[in-house]
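One protein chain omitted, others in place.
Now for chain A:
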């Protein structure tokens, strides 16, 4: 036991002391926060930028009177000629547009929007929705309908999606938040499993190609060396996560104070453009997403615990396989053909998560994938933000533990032979042979 601790110790400290570890540990949260900040400020910027100026040439004649300037858009009507307008547009300020409404607009419903740079999408949306309103009103009138009465129809329906918790209470469910978190978790666990698994493989290849492995296993059992490496690198991973969480929390607290002070912008940044249909604008106030409440609805403690449980389980399961691959090859370039089939079961739920799993987190595909040990680390973490019964989590975690015991046993049998095989090209047949060797 003492010796495996020595190995863990070496594996852990030789990595944690590296400059690259510190760099990654501090840079990644910075990068994430930086990205978040960038998105926030860019959104804010473009939100301010959308104050567009639109010069209107109305050949139809009745439209311009119905266009309404608001805080996003300012219409100006001039009688100068088309060519002059275009010329002035060329050297005009950004976000200046020229709207051409042809005489037969009501029948063709076609307009032209010319702008100095690339046409701004939100300007287009604003113009389109106003014009739709105008066309709709005209059609109502032609049909003899009272526009004001139609306007008074309020068909806005508010869905209070609540989920019944185990205690029988109904609590607000925030599917969007769950989706966001599910995607994040799925990405994080997939990446970290592959990353740390590869590190284990590299470590094994390093020892093999350095030829130190035989020196070491004359002192300890191959299994001790393999497990020591796996546990040591796993602890590096956990250290990294804990540091990331702590750093992110610290940074978030600092920045969020600054960010959420401008509530409208924050909402815009996080919730997207909600004023696309002016018709719903009256109702927009009530659909206003309450992000703070939504975030509060997430059980972060449960998420964190589950993340660590499934990361650890998945890591142990996969790193053992990666160790076996490392032992079977002489160089990293050779390892490719074996890592591919190993990472496949990780990749499948990862790819599926974007469509199938997130849209139907309790469907049979999602449920099965979250039970099978090879796919469960990713699949279960996608499901957990949507609320998974505790018995399923426990079952899945137990299966995962069973799975890693099995893969470790399997990997150890290949590993102990593989590390002493130099220059032998490992084929699948060869691996089976190794597996069947007696000690």
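Note that in this section contacts are C-beta pairs under 8 Å (C-beta built on N, C-alpha and C of every residue); 3 or more make two chains touch, one makes a residue touch a chain; residues count from 1.
Assume contacts and distances are computed from a predicted model.
Per the UniProt record, the chain missing from the shown structure is "ABC transporter ATP-binding protein", taken from the list "ABC transporter ATP-binding protein", "Potassium-transporting ATPase KdpC subunit", "Winged helix family two component transcriptional regulator" or "Carbamoyl phosphate synthase large chain". Across the entire complex, the residue among A:134, A:200, A:217 or A:414 in touch with the chain not shown is A:217. Of the candidate positions A:83, A:301, A:364 or A:436, contact with the hidden chain is made by A:436.
Considering the full assembly, A:3 is the residue among A:3, A:72 or A:202 that touches the omitted chain.
Contact residues of chain A toward the unshown chain are 3, 6-7, 10, 14, 206-207, 210-212, 214-222, 420, 422, 433, 436-439.
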